[in-house]
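Only one protein chain is missing; all other protein chains are in place.
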Amino acid sequence: MLIAKVVGSVVASQKDEKLENLKLLVLQVHGHENVPKDQYVVAVDSVQAGVGDMVLYATGSSARQTRLTDGKPCDAVVMAVVDSWDVGGDNVYEKWAG
Amino acid sequence: MLIAKVVGSVVASQKDEKLENLKLLVLQVHGHENVPKDQYVVAVDSVQAGVGDMVLYATGSSARQTRLTDGKPCDAVVMAVVDSWDVGGDNVYEKWAG
Amino acid sequence: MLIAKVVGSVVASQKDEKLENLKLLVLQVHGHENVPKDQYVVAVDSVQAGVGDMVLYATGSSARQTRLTDGKPCDAVVMAVVDSWDVGGDNVYEKWAG
Amino acid sequence: MLIAKVVGSVVASQKDEKLENLKLLVLQVHGHENVPKDQYVVAVDSVQAGVGDMVLYATGSSARQTRLTDGKPCDAVVMAVVDSWDVGGDNVYEKWAG
Partner (left out) sequence: MLIAKVVGSVVASQKDEKLENLKLLVLQVHGHENVPKDQYVVAVDSVQAGVGDMVLYATGSSARQTRLTDGKPCDAVVMAVVDSWDVGGDNVYEKWAG
């Protein structure tokens, strides 16, 4: 999995029927030190993530292992909203930091 | 999934029999700010996309989860035509603009 | 799928038994404007492609969806010989061009 | 598989139900000469690895072949703690080196 920030969403009405009612999020990938990268992905939301949230997403066939994405033409899924992470003993990100 | 523009198509008569009657599109990948990248892929069309359309495509085994591509040697499928997307609260692309 | 040119072949006698009698081609990846890239892959031939042919290849589990490669430790397969393709309304490649 | 060092962990309470009770590790990828790379991944721990350990991780559908990750939306798993490795006849890393 990689860490990313939810930065937007995609609207698509002409699509495979299996994708009806799935929310498509635009994610910007972040490095492990929380620096944004010039890399993005569009992922299905399975955890009611919102814009600004830091999330984890899974790709490939693993993206189809949620109840929402099972058997669907989806190769990336947001499967967790990140509360915090640490690197080298230091807290890098804290969702509820004031 | 990634966002791409349909820029062309491929004709191939000598091919695996499972690929008969599938339309092969040339896609140019775009960044989340809609800047074209020097990256392309050839994908099967499952949603009657046309040249100039902005689309989403899925790769890997997820590309075989449409009715058209099930069980076929296809690793990329166009599964949605994009109407619009936004990043950071701003509309980046609007199909019907103009 | 990506477009590539068949530039050679690999001989390997000490191999997994499932790979007996499969032809292994060396492919050089080309861009959508037909410029050769510094990227290659070795792929199983499923369509009797020859050296010099422009082909499409599929990777990952999709490479095992041909009759020849089913259930085999093969992650890339040539599944079509390209006749022609166009980009932006212009013909980029024509196999039978004189 | 690639070699990586465990450098941290991720906490996520809002997540797919299948991910309950899995430990999420932040890994920094190392080269075969043990030089850290500017590349990281978040992986599920299946072998009780700890911060500072050198590990092997597997990605894609292979990441779901452990008892802990079977059928879960997880695309990277730590499946071994590395004791040592050698390159060109020289020992590159030795866990128990004094």
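General observations
Per-chain numbering from 1; labels A, B, C and D assigned in written order.
Note that in this section contacts are C-beta pairs under 8 Å (C-beta built on N, C-alpha and C of every residue); 3 or more make two chains touch, one makes a residue touch a chain.
Bear in mind the structure is a predicted one, so any value in this text is a computation, not a measurement.
For subunit D, the residues in touch with the chain missing from this view are 1-3, 31-32, 46-49, 56, 58-63, 65-66, 69, 77, 79-89, 92. Seen from subunit C, the chain kept out of the figure touches residues 7-16, 18-19, 24, 26, 28, 38, 40-43, 51, 60-61, 63-64, 71-76.
Here is the rule we go by: only the chains that are shown with their structure count from here on.
Averaging C-alpha coordinates per chain places the centre of subunit B 33 Å away from that of subunit D. Residues of subunit D in contact with two or more other chains: 61.
By the definition of touch given earlier, these chain pairs are in contact: A-B, A-D, B-C.
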